[in-house]
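Removed: one protein chain of the complex. Kept in place: all other protein chains.
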Amino acid sequence: MHAVEIRDVEKCFGAHRVLRGVSLSVAEGEAFVLLGPNGAGKTTLIRIVATLLRQDSGVVRVLGYDTRREAQEVRRRIGVVTHNPLLYEELTARENLTFYARAYGVPLERIEELLDRVELEERADEPVSTFSRGMKQRLSIARALLHSPEVLLLDEPTTGLDIKGRRDFYALLGNLLEEGVTLLMTTHHTEEAERLCSRGAVLRSGRVVAQGELSELKASVESLEDAYLQMTGEEGEG
Amino acid sequence: MLWIYFSLAAAFAMFAYGAYKALLVFPPIYSPENPVMEELYRNVFFHVPVNASGFLGFTITLFASILYLKTRDMKYDLIAAKSAKVGVFFITFTLLTGMAWAKPAWGTYWNWDPRETTALIMWFVYLGYLALREAIGEERARARASAILGIFGYTSGIFTLLSTRIFPSLHPPTFGLRLEPEMGMTLGLMITGAVIVFLNLVYLEMRLERVKRGLAGGR
Partner (left out) sequence: MRVSAVINLVVKDLRAELRTKHTVNFMLLFSGLAVAFFSRIAGSYVGSVPEIGPGLLWLVFLFTGMLGLGRAFVKEKELGTLDGLRLTPMSSAEILAGKAVYNLLLMLGVQSIIFPLFIVFFDFPVRGGFALAFAVLTLGNTCFVIVSSALATLVLNARARELLLPVILLPVLFPVIVLSVSALNSVLVGGEGFLNILGEIKIILAYAVVMSVIAMLTFDFALEE
């Protein structure tokens, strides 16, 4: 069974066709990256997999559950990290996690475990509004991991992080991958994706233009970045 | 398109015949306590048909809204929207003929009679519905939000129907109006005519919208 299976997914916003028949699948326990320029439909696709958005047609299954008909089952099994940390600024780190833990029906001991894991136990009782961008993003990971999801969806998770923050973040993702968590992520930073992910797909104007092993995707050219630029026809931006 | 001409012609014939009977043929109704009423009752033949059509419109909006949420078919969203729009147009005439009646019969144009009040509120509900549609750009979000309001809003319609039973009112209870058989027949004919005009207007509005979209999409 695939961790994530996307088949012929179409999505329009008014007259604008954002996704035009996207199909791809992510195996359990692998790290899969979605590449593509801004506006290619990466975020829309992640939001559909996360049950936050309904596709107009096509089917999405997460661990065998249909995202439209069995949304609750999907939600129990996925964790979502976006550039918005989905935290309440007035509340402390611990209060935020307490709220989400209760919403997921997770025992509260799990909070300490996760605060420890993302190295925030010292600041746990301070309001999130005093946190740096990197700390918020780490707390956001803790939030997404509360209910021990089997699939983690990440949409541009490292936006706004400095080099150290980014490195810590990827170290954490690496650990999760070793624990058997499936990762589906979007990013602009191809070299980071290369380090972590084994397979990927390139989206352009709502279509998958290439899909497969990252090593294959870049076989014909010097680097993945070149392959990316060539396939998307984008100039200058990396 | 041909059946549109036929049905509209039939509707206008019904309306013209009804209007002729109502205004020129029927005798004045003897009313000792209020002599004005003797001729004024003829207003009923216009007030009731437009009102019935307007109500029908909001009822269609209710069912189309439910069907949209069940099927997600944009066709139902279009039906709901246009039916509400034409319904508001008809209820406007209900309010105007009502005021034309109220001034001579009850002394003022507007009395805050429960039926009058609830009809006005219902009119506002559906104007709000149209305003909500105007304010949401993304068509699926618009269809969803307005379908929900189309269901909530219908409670005001039910309240209007029940208002004459809940509160003491100057209006006769809904469906409780008693007329001479021939007058009843004429009223029935005019209601039928108004409903046919209503349905045609909704249909034409829908076609117009599709043509507009076709033009926009073809560019």
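Quick notes
Every chain is named by a letter (A and B) in the order it is written, and numbering of its residues begins at 1.
In this text, a residue touches a chain if its C-beta (ideal position, glycine included) is under 8 Å from a C-beta of that chain, and two chains touch if they have at least 3 such contacts.
Being a predicted model, the structure only gives us computed values, none of them experimental.
Among the residues B:Ala19, B:Leu69 or B:Leu204, only B:Leu69 touches the chain that is left out of the figure.
Residue A:Leu52 is the one among A:Cys12, A:Ala27, A:Leu52 or A:Leu172 that touches the chain missing from this view.
Interface residues of chain B facing the missing partner chain: 69, 117-118, 121-122, 124-125, 127-129, 131-132, 135-138, 141-142, 144-149, 151-153, 155-156, 159, 166. Chain A residues in contact with the hidden partner, per the touch definition given at the top, are 47, 50-54, 72, 75-76, 78, 80, 82, 84, 86-91, 95, 99-100, 102-105, 127, 143.
What we mean here is this: only the chains that are shown with their structure count from here on.
Residue ranges on chain B touching chain A, taken from their complex, read 137-139, 216-217.
Those residues of chain A that touch chain B in the complex are listed here as 13-15.
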